[in-house]
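Here is the structure we will look at, set down as structure tokens.
Left out: one protein chain. Kept in place: all the others.
Chains here go by letter, A, B and C, matching the order in which they are written, and residues are numbered from 1 within each.
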Amino acid sequence: MDLEFTAEEEDFRQEVRTWIEENLPKDYDPDEYFSTPDVDKKVEIALAWQKRLYEGGWTGLNWPKEYGGRGATVIEQHIFNEELGRARAPMAAINFIGVAMVGPTLIHWGTEEQKKRYLPKILSSEEIWCQGFSEPGAGSDLAALSTQAVEEGDHYVINGQKTWTSMAHYSHFMYLLARTNKDVKKHKGLSAFAVDMKSPGITVRPLVQLTGDSDFNEVFFEDVRVPKEQMIGPRDQGWDVAITTLMYERAGMGAGMEFEHALNQLVSLAKKTTRGGISASRDPWVRQQIAQFIIEWNAVKLTDLRALSKQISGEPPGWEGSICKLGSSYMNLRMTAFAMELLGPYGQLTRDCPLSVDQGAWLKQALMARAFTIGGGTSEIQRSILATRALGLPRK
Amino acid sequence: MDLEFTAEEEDFRQEVRTWIEENLPKDYDPDEYFSTPDVDKKVEIALAWQKRLYEGGWTGLNWPKEYGGRGATVIEQHIFNEELGRARAPMAAINFIGVAMVGPTLIHWGTEEQKKRYLPKILSSEEIWCQGFSEPGAGSDLAALSTQAVEEGDHYVINGQKTWTSMAHYSHFMYLLARTNKDVKKHKGLSAFAVDMKSPGITVRPLVQLTGDSDFNEVFFEDVRVPKEQMIGPRDQGWDVAITTLMYERAGMGAGMEFEHALNQLVSLAKKTTRGGISASRDPWVRQQIAQFIIEWNAVKLTDLRALSKQISGEPPGWEGSICKLGSSYMNLRMTAFAMELLGPYGQLTRDCPLSVDQGAWLKQALMARAFTIGGGTSEIQRSILATRALGLPRK
Amino acid sequence: MHFDFTEEQRLFRDASRKFLDAECPVTFVRRMMEEEKPFDAAFWKKLTELGWTGMLIPETYGGVEGTLTDMIVVAEEIGRAVMPGPFYATAVTGAEILSLAGNAGQKDHYLSRVAEGDHLMTLAVLESEAGLQSSRISAFAERGRGGFTLNGEKRFVPDAHTSDTIIVAARTCHGTIRDRGISLFLVDRAAEGMRIEQMPSVDMSRRICRVVMDNVIVDEDRLLGEIDGGWPIIDRAMELTHVPMCCELVGLAEKALEMVVEYLKVRVQFDRPIGTFQALQHRCADLMVGMELGKSLAYYACYASEKDLPDAPVALAMAQAYCSEMARHTMSEGIQLFGGIGFTWEHDLHLYQRRAISLSLNMGSTEEHRERVAEAFMGG
Partner (left out) sequence: MHFDFTEEQRLFRDASRKFLDAECPVTFVRRMMEEEKPFDAAFWKKLTELGWTGMLIPETYGGVEGTLTDMIVVAEEIGRAVMPGPFYATAVTGAEILSLAGNAGQKDHYLSRVAEGDHLMTLAVLESEAGLQSSRISAFAERGRGGFTLNGEKRFVPDAHTSDTIIVAARTCHGTIRDRGISLFLVDRAAEGMRIEQMPSVDMSRRICRVVMDNVIVDEDRLLGEIDGGWPIIDRAMELTHVPMCCELVGLAEKALEMVVEYLKVRVQFDRPIGTFQALQHRCADLMVGMELGKSLAYYACYASEKDLPDAPVALAMAQAYCSEMARHTMSEGIQLFGGIGFTWEHDLHLYQRRAISLSLNMGSTEEHRERVAEAFMGG
């Protein structure tokens, strides 16, 4: 058992850290960035940061060098992500789909033309991608999607609706999954496409979340024509293409670092909250609960390290992804609820209220907490995966 | 809303209380009774108490007067049970099946001969009954039972095995459910019988629980002959007969009062436990948790009162039974686990250890806690009942 | 012995539900959320006609002289409909304080107006360290010739911006005797020196305010009750107010659970209604258990408070602790069970969640409530 990094790896970490320190805009305020409801501004900051990363040669860390990547080791990626999280740098969300999902998928399934056409502009953030998987009728049951792609000459004609599409109206392309065959088992009749978001017939409508913010969209397709050469992978093999993609969508610890930040904030909150003249941080009830959150969070981080170790050794991935997601989202749910209790009546105040504590961040996080137990595969789906695939319990 | 009892009811309560005070044996020690692993002694005490109750005219409180009962109102029964619980009188377990389940079932389904033969001796505790429903292969899925009753002349011949039969080797009769028809849907082919436990071919074997105590038995049937006239209700309608019985098996608050007693003991335990010279009862962490148990227990008791009110008004019963069972057994599970924490290393000591606290009662209760979430319809079955019957969620 | 609503109360409940279904659909709630002040005079008039505003007011003053139980019948329905706007501050807190402490003239003046729906009131107690203890009151009323001069700041005052009269709890004496030294004043919202600002909060359909008093002068006859003796009045009035609030939490949870169950019956994934999935069924069952247990505690708190039984404060603390967590948990689980759609603004569940959060937090933290229970059963 060895949790130390080699001297080279430590050097790499130092290089990354220094670079981030020197390149993160001086006026960048992470608290403001992570709590603002102003999506446009957020996207602007994130995009500028992505471009800066590209100029520094830091995008596509794990892409093969021949496609403009850095061919970094798993451990270097980990260090890089840790350092981004440590600095609370703007999230990679704006270009995450392109760099982390579409790129690797194209490298695996794409034609030479597709690779040449798309990969460089993904790396440079010149072209932003969104992902068109979820539909109103196909959430947990992705294979039930009903958006259709019908062949017509040298095009496919797309009709249907996608939902929970993040960044859709900032995107140049959508990585779309649609049905090309209705006569086979439902996951056998899908195909993947690269769809130009400027195509006639596409309507993007912001989806307002219960927080009142709008980080997602609905995307409507009405007779949208997509040239045949924009199909990714073979026809009717979209499910396999999608599986490749989802394997690359490793729950990065970036978001996780925000949980750690919140935990630190919670300790500060307990210290500054007084009841009857005594700091809440001295109340055993408060201490026990915060300690429990800290313990669970550490358990998640360490489990992620175990997953990383497997990856490094080239072992098949275990179920740590699902475990970490379940563990961290559940911790976050209770942590944010607990913060509300600690705040008492102040817990209800929003950012707009000058009397709100920590700019209403706790309320927002409490409302957002369910995003982590629903998005990216619901907790129920994660549990079913663990039960049937990891533990081998029978499906039927 | 009116939670007061009428003057007559209060008089009745006083009468009951006085009678219990005067008749409960002077040397009766409830702590000893409820914690002893000596089943024989326990049964002896309980049986003596049952006979005393009978002499006082207190058995079959809700039975019609014509069958020797008292024709008491629902509220009188409630008061009576409350007073028994308050005095921590010996449990009615020894004759509970006879008085509370078999009696009412016979009154409903029995022939005149059966009523005359059995009812008086049930009331007097001269004949003790046990219940033969559960089988190794038929726990939650009672209808799957496989014990067979095959017609042969004027008898039925029984073969099979029952389990979790309490009091079997103290019983004179078993109220048995067996399969008389294999060719119909599984719950359509059952019949109910009164089986003489002295019949040749019956073997009773004690079933040792994980606590090491033995409150239950396995009962084996090998070519046991039961005269036809001992069938209860019509042939192949055993399921309906059993449903009648189960409707009478109202989770009495008697057992519940033991939870309340345990809660009071927990408060005492917290007071006498010191850590670093300070009583644990002053630790907010301890106070918060005990308060939560108290709150939940009160919620259960009040919910039981709501059920009682419905019963009094002659309204159809709601789902309070399942709710109270889930609520109280879950509270008890956490309460006993918490007591172990409070005790620290002392929590592991058994009754035999002179240094054990409260005679090792907490350990025993912690081990026993799952009896309440498994027995009498598992928590999972209760939840399924609530989901499908109370909330109307679809089964398939 | 009948621990349930009476037959009349059930009829009243059905009528109330019908009324709110018709007059307070969720579209109305959403409209009110957008308003500067979520108060609709026409709607208030209708509540008045139903007798809701005069529910706890004696017939002498034009009220219907109902019981607290009648009030919780309404409160549950208010929860089910997430009824927006002011209500308890006037119809419960205000009415009760006047009934308890008002002199004949004050009762006549205020109570009859409240019963008629012409006057809105609220109570301003909490300050910066928000907690319902007399020791935390530092707003001061200086006695002068013919009146008092008030200074200080109040927070979390429900509906102050729409109230005609704000009943202010202020210190009139720096005494050391516990709970003494606080007095109540009937202050016009528009009195000189009063500044009222909304405190933007999670529940946009019901508002809370900050009230700053800068040398506000009130006449001697606006003193409500005995000088220095206001705290027990506040205590009792808040007890009577928090009981229906607990019942509203139950109503919110009950309706949310119904919404979830209905959805699970129709939402199909993996070729069957997701309501057939046992894990989801059991989660719903657990929510039902919580809701019913909470209802029992809330009903008993009502009973104990209505009869002014010795255990009323503990019964209330139990209901507050349990119902607060239960309602918030129900909403959180409800959103999970709805999945993505439950996480959208257009879905109604978050209105229930918002109400559950603010309603419960306005009663304090569950830690405080549990501590009161601990004190009653374990001592200090």
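Note that in this section a residue touches a chain if its C-beta (ideal position, glycine included) is under 8 Å from a C-beta of that chain, and two chains touch if they have at least 3 such contacts.
This one's a predicted model, so the numbers in the text were calculated from it and none came from an experiment.
Screening A:184, A:278 or A:390 against the full complex identifies A:390 as the residue touching the chain left out. Touching the missing chain, out of A:142, A:257 or A:300, is residue A:300.
Touching the chain that is not shown, out of C:2, C:136, C:180 or C:282: C:282 (per the contact rule at the top).
The chain not shown here touches subunit B at positions 134, 136-141, 144, 163-164, 207-210, 212, 274-276, 285, 333, 337, 340-353, 355, 363, 366-367, 369-371, 373-375, 378-380, 383. Across the interface with the omitted chain, subunit A contributes residues 1-6, 9, 75, 267, 270-271, 281, 284, 287-288, 290-292, 294-296, 298-300, 302-303, 305-306, 308-310, 312-313, 319-320, 323, 326-327, 380, 382-384, 386-388, 390-396. The chain not displayed touches subunit C at residues 277-282.
FYI, only the chains that are shown with their structure count from here on.
Taking each chain's centre as the mean of its C-alpha atoms, the one that lies farthest from the centre of subunit B is A. Put simply, the C-alpha centre of subunit A and that of subunit B have 53 angstrom between them.
Averaging C-alpha coordinates per chain places the centre of subunit B 42 Å away from that of subunit C.
For subunit B, residues that reach two or more other chains under the stated contact definition are 284, 287-288. In subunit C, the residues that touch at least two other chains are 280, 367.
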